[in-house]
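Shown next, in structure tokens, is the structure this report addresses.
All protein chains but one are shown in place.
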Amino acid sequence: MDIRVQQGAFDIGAETAAFAARNTTSGAVCTFIGQMRDFRGADKTSGEPIASMELDAYPGMADKQLADLAAEAQARWPLDDIAIVHRFGVLKPGEPIVFVATASAHRGDAFAACEFLMDWLKTKAPFWKKETGPSGSVWVEAQASDDARAARWKET
Amino acid sequence: MDIRVQQGAFDIGAETAAFAARNTTSGAVCTFIGQMRDFRGADKTSGEPIASMELDAYPGMADKQLADLAAEAQARWPLDDIAIVHRFGVLKPGEPIVFVATASAHRGDAFAACEFLMDWLKTKAPFWKKETGPSGSVWVEAQASDDARAARWKET
Amino acid sequence: MNILYFAWVREKVGVAEETLNPPAEVQTVTQLMDWLAARSPKHAAAFSNRASIRAAVDQVHSAHGAKVSGAKEVAFFPPVTGG
Partner (left out) sequence: MNILYFAWVREKVGVAEETLNPPAEVQTVTQLMDWLAARSPKHAAAFSNRASIRAAVDQVHSAHGAKVSGAKEVAFFPPVTGG
């Protein structure tokens, strides 16, 4: 298990290769990469461009929260390994924000765990985005759709 | 769109980096890597070890079938890009068999399309695995669970 | 008509590909399998369990009832197991 909250950029190719290399006996590896978008809002055509983004973080809690999410995923699915890397600080458009990887014997478990981790991370990990564009800097507002996606995984 | 059926090994890290690099304006990138398992059957502890695997392929139809699957995924979800790389020939344990990547503005679409592509590829792409272990060579049998997973995506 | 065989179907028939001219009355995948099975004991063995054989007509997955008349390429193989 490899969980990191870091200020510096990370290399998606190197992260993916390293994760696969230490899980060669897992039949299924699923990864997700969240990249900084270059426009505001939900629609690429109407949103104003974003020049840079600042990710505010609560570092101590972020480490703990991501470790808790990984433990929850491992309790729910038979996983061989999990990696989560999340940046904070100033980012440029196109740079990766988050990398999540899961390894399992079966692809259904790898996909489900990876999507679960992203959905819960989006509503529980203590990071806040501030986007800077031509009209100034704005804190991104949380989306109801993220709460809805996270709620799908609640146990009944 | 990048669809390749190839005999040589591919580099997971390089494939992932190249896909992300040409889709920096997509907020969400999902990848799946199917790796050759080193044991037979569903269970790592009971299955006998596998020394090597031969993947038989129907190359002309494989290219066409993967292109059709990618077109179907693009019709169903708003995707910016798709990559599919599938090997054939002789593979060693731990080597990647298949790489599927999707890029979209939203993670739900990227995850769904990537899982759909893998599920349909498993039941439609013309490849056949023959595993060689201590007790000889055996053609892998298709699994009912793969049919069930593929059927989830049938439109009603 | 090019007839292709893959995986254990190929191993049982003993060749990967044959170019044949089935008679006009061979119109469906099932009729083509009947006609091929009569060619040799190896063909008969390959086509003995039809339920485990899939077909592609001109590189498109096709049911056993599908037409083969006019096709350039027909392939026979077990259910696929790639990925």
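Details
Labels A, B and C are assigned to the chains in the order they are written; within every chain, residues are numbered from 1.
Everything that follows uses one rule, which is that a contact is a pair of C-beta atoms (placed from the backbone, for glycine too) under 8 Å apart; a residue touches a chain by one contact, two chains touch by 3 or more.
Not measured: the values here are computed from a predicted model.
Touch, as defined at the top, links the missing chain to these shown chains in the whole complex: A. From the set A:M1, A:A14, A:M61 or A:A151, the residue in touch with the chain omitted from the display is A:M61, counting the whole complex. Where chain A meets the chain that is not shown, the touching residues are 34, 55-58, 60-61, 64-65, 86, 97-98, 118, 121-130, 139-142.
Note that only the chains that are shown with their structure count from here on.
Listing every chain that touches chain A and chain C alike gives B. Chain centres here are means of the Cα atoms, and by that rule the chain farthest away from chain C is A. To fit its Cα atoms onto chain B, chain A must turn through 180 degrees, a value rounded to the nearest 5. Averaged Cα coordinates give chain A a centre that lies 48 Å from the centre of chain C.
With centres defined as mean CA coordinates, chain C is found 26 Å away from chain B. Touching of two or more other chains is recorded for no residue of chain C. Chain B has residues 34, 118 in contact with two or more other chains.
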